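A single protein chain has been omitted from the complex, and every remaining protein chain is retained in its original position.
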Amino acid sequence: MNTREYFLPQSVNEATQLLAKHGPFMLVMAGGTIAMPLINEGISFPQKVMGLRRAGLSYVTKPNGKITIGAMSTLTQMLDLKEIPILQEAAHQVGGWAIRNMGTVGGNLFAPPPAGDFAAALMALDAQLKLVSTAGARIISLTDFYTGFMTTALSPGELVTEIQVPVPTGKTAYLKYGRKHANTPAVVTVAAQIELDGEGVTNSRIALNAVGPHPIRASKAEEILSGSPLNPTTINMAASAAAEECEPFSDAIATEWYRRKMVEVYVRRTLTKITDRR
Amino acid sequence: MAIIKGTGIAAVNYPTGMNLGGDPSQALIHATTTGNFFISLSSTDLGQGLKTVIAQIGAEALGVPFENVLINTADTDTGPHCMGTFASRTTHRVGNAVVQAAQEARKVMMEVAADELEVSPDDLETDGQGNIRVKGSPDRSIHIIDLALAAHFKYGKTISGRGIYMKPKSDVDPETGKMDPDSTEAHACTVAEVEVDTETGEVKVLSLKSAYEVGRQVNPALVEGQIRGGSLMGMAHALYETTQPYYPAVDHMPGGFSEYVLPGPMELPEIESVVLEYPSVNGPYGVKGVGEMTANSPIPAIVNAIYDAIGVRITDLPVTPEKILRALEEVEI
Amino acid sequence: MTEEKLNVVGQSVLRRDGLGHVTGKTIFIDDINFPDMLHLKMVRSPLPHALIKGIDFTKAEKVPGFIQALTHEDVPKNIYTILCLIGVGPDEEPVLAEDKVLYKGEQIAAIVAETEDAAMEAVSKVKIDFEELPTVYDVEEALKPGTPVLKHWGTNHFVYEGHHCRRVRFGDVDKGFDESDHIIEGRYQTSPVEHAPSETTGCVARPEPDGRITVYTNTQALFFTMDNTALILGVPFQKLHFVGGTVGGGFGGKVDVIVEPIAALAAMKTGRPVKYKFTREEEMRVSSSRGAWRIYFKDGVTKDGRILARKITTYADAGAYNRHTPYAVTKHAANIAGPYNIPNVWIDAYCVYTNRQPSSAMRGFGVTPASFALEVQMDKIAETVGMDPWAIRFINAYRNGDMKPHQKVVEDATLIEVMQAAAELVGYELPEKFKKMSSLNREEA
Partner (left out) sequence: MASKIVTFTLNGRRIEVLVKPLTTVQTLLRDQLGLTSTKAGCKQGGCGSCTVLVNGDPMMSCLLPVEDVQGQEVTTLEGITPTPGLHIIQEVFYENFAIQCGYCTPGMIMVSKALLDRNPHPGREEIIDALTGNYCRCTGYEPIIQAIEEAARRMNGNGN
């Protein structure tokens, strides 16, 4: 009497073949922390589900100056990434312990806001995604991956199999602000990487989460910093710009108004943290 | 960024019981032939520890060891009526019913012991260890097992008792509101210390220090449990909790623990308390009640502490960071 | 009570249920399963106020595992009110909605199926035609002429013995205000709060061979729930047998009679055990909450800090139905003036209906919002008269022998003592006159 199907492919190859065969109506599930509550609660009734826990994607390798993370690596695995402290911090601030043992780096890319904080950290690090289908593989930047609320650049039949993160050359900082200090959705999350040549900023990446349809870059804030010194004046200007350009929403934990205010405060605090680390 | 500290106080009373419809509860006690005492109830344990404190009260009133008193609850076929667990009433109401039932059972127990020891019941006492002994001659005693066997097989008596506590119904006078709605009053005073981040409106509760007066404590560890749990619930009500974040609008109602904001172990303030005992007039052994009130005094104490810190009185719960920030902005303008 | 030597009262003996709890062997309601047990899930209103024009179960019935759908037509006495057992009326809440719904999430039809999944899927396939109606959410708006009326008796408030609110009249407040140096007003608002017990509300109803129904439930009030269930089902009281007593947290959230009647009805209809347990989302959004209260204070105070008159108008947001709110309002009215000795008090306490999930009892029932409002108001008074927050409370504290506004003599007061103890705990040095004060008598320090 149960018509549901659950596929548990043992390799990426098998997974992409299943996806090609069953098409876009198959729900692809990583750690299950987003999909399973909806199924348990009777909100969604997917007839075909593919779980990726056995697809051989739980790995972290570190070839020359790059960290390569299999999409099914858990957030707990990220706590060991000593090379990139902001990924450790970002991972630690997702859920509680058991959720971190289940939630995956790949899954976090698909978490609807205000979830998806880890993806914001990846965005600040200029992560690239490897997308694989039966037709082959391609690499896309995480910034270009998102196309709208719950929509991505994934083509039918494609899976995110790997996240490639260059070891940051700049200074980084990460701050998540929620209504409590752990296991809570973000009011706003800020991840930043700033490259400095002496006093001047040569390159900056500021990613925000929970203030847009998906993790976003604060491009205007980045432009303000570019070529400027990183000091309280430029930091304030960048923070104001970020608050202006973000697209916050209201939900159970904060209003659009408050989120925008907090973008300004937290971009400032994040950038100040970077200057403090000099 | 400014972090400002503030202190606030609040002092409250809390009534035990709610008898506007009459507020009775019953208890039945019977002894087995092997000297165990079953207390039959239909009362429920929500986690506060009813099954433990009622056994303590029963053991005390019967004069037998705690271990020999067993609680049978809650079954409508075997347990007599109880209004329910609410209104901080169960220890007081059910406790009183148990004391009354225990007195009746104890009377039979002492009569049988008197026959066995060939003395008057008035000359007997219980030692709380399972023996009934002649006052002044502790070597002349009988154990409750022997006594219960004798009652059943030799004298044909049931060692049993019935108890009820009822506060009669009080009708409210519709014109003046004259009424007698409760049985006794417990009290609490909380001093809250907070820290407010004026840039985000975030409040951190540093400490909740309280004095409680709850009548006699039947089980101090369980009272302490109510205090700790209630303090955090009060703090949650003050700063975090709402099913309708934009009340009276109904938008964005939380559907689970991630959106319904509750403080966790990371938000724990320092919680310290003293408990005073002024036995009540009508509670069993002077009990009042502690279950509900522990969440009450922290709320206004925290709100008053926030005012002390920032000079803005938020009178709309929960006091979210957003409400504080908006209030601060209005002041600045 | 005479001083006596106590053996076990006063001892921190270990919990009787502790071993069961730490081994996970304690049996909670959801741990009770029977091999032939069915699952009940509820079709709920997606709208806060609407007429029901029609219900179509055709697609739901086709879900594999579907057993039966129940509507209000199956419920013998569909309209009830929980407190009818203590004489509070009139009946006004449907077990299952009839021609209209008053809040989002209201129960409309029960689906009974072989598995939880099948029941949920069938629920998702029930189609209902609604005609939306205008809503009312604000308690003061609700009392204004021209707002949609929610109750069959024609008002949006509970009627207390012919009055539109619960009243307390003590002394003469107008005279008190005239004699006062300061008039201090305040508006206080609390929010609906979820009990959030670790275990959600639920029960299992099982038909017995002798024709009775045993209901295993985590209700906080066993007989209250059973007796209401018997009335709703129109069965003799001896037909029902309720078993419970082990509850995974209550806080007042498990005193409503919601899951038991419909599960028992389903068990009677199907002849099989039926489980109806709220999901967490139902517990959050549908089960009754702590009500929101709006409270207005007006206090007349002398320049030396004595409160001479207190006038309070307060509105409880009951949500769509009574549940326990009419009662909460009375308890609130008895306590809102506070543990203070005030010669003139005037209270109007309203129980108001709105288009939200019903509120009901919660830890502190009607008193928690009262304590919040009045203790913040006390600080406001202290500030206005230029007095220390401790002092304003000591000066006005009630003592044994005083008369409360609801005309009950104070007999167990210890407000002064807890304040003295709290001051000592935090190292706050009270003036000598407050240290010497006692609740036991009214000798002025």
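So that you can tell them apart, the chains are marked A, B and C in the order they are listed, and the count of residues begins at 1 in each.
In this text, a residue touches a chain if its C-beta (ideal position, glycine included) is under 8 Å from a C-beta of that chain, and two chains touch if they have at least 3 such contacts.
Keep in mind it's a predicted model, so treat the numbers as computed, not measured.
J.: When the whole complex is taken into account, which chains on show are touched by the absent chain?
T.: Within the full complex, the chain left out of view touches A, B, C.
J.: Just one of B:M166, B:A221 or B:L276 touches the chain that is missing; which is it?
T.: Within the whole complex, the residue contacting the unshown chain is B:A221.
J.: Write down which of B:P181, B:G229 or B:P321 is the residue touching the left-out chain.
T.: Of the candidates B:P181, B:G229 or B:P321, B:G229 is in touch with the missing chain.
J.: Which one touches the absent chain: B:I4, B:M166, B:L206 or B:L262?
T.: Counting the whole complex, the residue in contact with the absent chain is B:L262.
J.: Which listed residue, A:S133, A:N183, A:T255 or A:T272, touches the chain dropped from view?
T.: Missing-chain contact among the listed residues: A:N183.
J.: Determine and list the subunit B residues touching the chain excluded from the picture.
T.: 46-49, 221-222, 224-225, 228-233, 256-258, 262, 264-266, 268, 271
J.: Tell me where the left-out chain touches subunit C, residue by residue.
T.: Subunit C touches the chain not shown through residues 12, 14-15, 17-28, 30-31, 33, 195-200, 247-251, 279-281.
J.: For the chain that got dropped from the picture, name the residues of subunit A it touches.
T.: Residues 2-6, 8, 31-33, 36-37, 39-41, 49, 51, 53-54, 76, 95-99, 101-102, 182-183 of subunit A touch the chain absent from view.
Going forward, only the chains that are shown with their structure count from here on.
J.: Report the chain closest to the protein's overall CA mean, measuring from each chain's own CA mean.
T.: Closest chain centre to the overall C-alpha centroid: C.
J.: Name the chain whose C-alpha centroid is most distant from the C-alpha centroid of subunit A.
T.: B
J.: With chain centres defined as C-alpha means, what is the inter-centre distance between subunit A and subunit B in Å?
T.: 47
J.: In angstrom, rounded to a whole number, how far apart do the mean CA points of subunit B and subunit C lie?
T.: Going by mean C-alpha positions, subunit B sits 18 Å from subunit C.
J.: Send over the residues of subunit B in touch with two or more other chains.
T.: 245, 253-256, 260, 262
J.: Enumerate the residues of subunit A that touch no fewer than two other chains.
T.: Counting only residues that touch two or more other chains, subunit A contributes 41.
J.: What does subunit B use to touch subunit A in their complex?
T.: Subunit B residues touching subunit A: 1, 199-200, 240, 245-246, 251-256, 258-264, 266-267, 320-322, 325.
J.: Per the contact definition, I'd like the list of subunit C residues that touch subunit A in the complex.
T.: Residue list for subunit C touching subunit A: 41, 64-65, 114-115, 117-118, 120-121, 123-124, 279-281.
J.: Which part of subunit A faces subunit C closely enough to touch in the complex?
T.: Subunit A reaches subunit C through residues 1-3, 40-42, 45.
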